[in-house]
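A single protein chain has been removed from this complex, and every other one stays in its place.
And now, chain A:
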Amino acid sequence: MWKWLHSYADPERAYNLSGKLLPWFSMLAISLIGIGSVWGLAFAPVDYQQGDSYRIIFIHVPAASMSMSAYMAMATSAFIGLVWQIKSADWAAAAIAPIGAVVTFIALITGATWGKPMWGTWWVWDARLTSELVLLFLYLGVIALYASFEDKVLAARAAGILAIVGVINIPIIKYSVEWWNSLHQPATIKITEKSSMAAEMLYPLLINILGFGLMIGAITLVRFRAEILARNSMRPWVRELAMTEGVK
């Protein structure tokens, strides 16, 4: 049943497929983030309490929710790489980690910037903020582990185990605001019931969340391709590629 999928574990096919997908991902990401940001930052109505300051939500929420999605994608790749010993999956996990770290950092910085005028403080050690900070450290740990071994098979195994162990942090981040009382507000966008946000603010936000997801996908593809080339630099197909594409 899954046999057709196995053929994409082959580095050359994975490289070519991600090359074909890349323009779609990047074009969609640019247009969605463009539409969502202009709509959200310029045209969406002001909030009744926060005025214009709430607009940071159009960056903060996409970054925060995608920091968790990217982690799940990374951990899933690492899991597949670990169990089925598919090297391409390990490379994909290694490709996602730095992007996830940057997105997490953006979420933390935008959150702090909003927190200062609204809450009255940059940072407070409540469950949500702390667990998101732990997520950043998990990403940094995965990056560091992958970088610190000369043997990349071993490196991917070590980083993969950390990535899988860290999955436990994702439900903690997600439900921290419900399980414990915290300064951070509960989720605005709800899947099962009506979201507690006016529709004309919600649509640009949803567009930006989708756009951020695609942007992470696009950058992952670029990094994935580079990782494949770096790990296969001695293979004939890579040398041939280098000849035809031309290292000038």
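Heads up, the rule we're going with is that a contact is a pair of C-beta atoms (placed from the backbone, for glycine too) under 8 Å apart; a residue touches a chain by one contact, two chains touch by 3 or more; residues count from 1.
Operating definition for what follows: contacts and distances are computed from a predicted model.
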Choosing from "Heterotetrameric sarcosine oxidase delta subunit", "Cytochrome c-type biogenesis protein CcmE", "Putative two-component system response regulator" or "Transport permease protein", the absent chain's UniProt record names it "Cytochrome c-type biogenesis protein CcmE"
Touch assignment to the omitted chain, from A:133, A:167 or A:206, lands on A:167
Can you tell me which of A:72, A:155 or A:197 touches the chain that was removed from the display?
A:197
Determine and list the chain A residues touching the chain excluded from the picture.
45-50, 54, 57, 79, 82-85, 117-121, 124-127, 161, 164-165, 167-168, 172, 179-183, 185-188, 196-198, 200-201
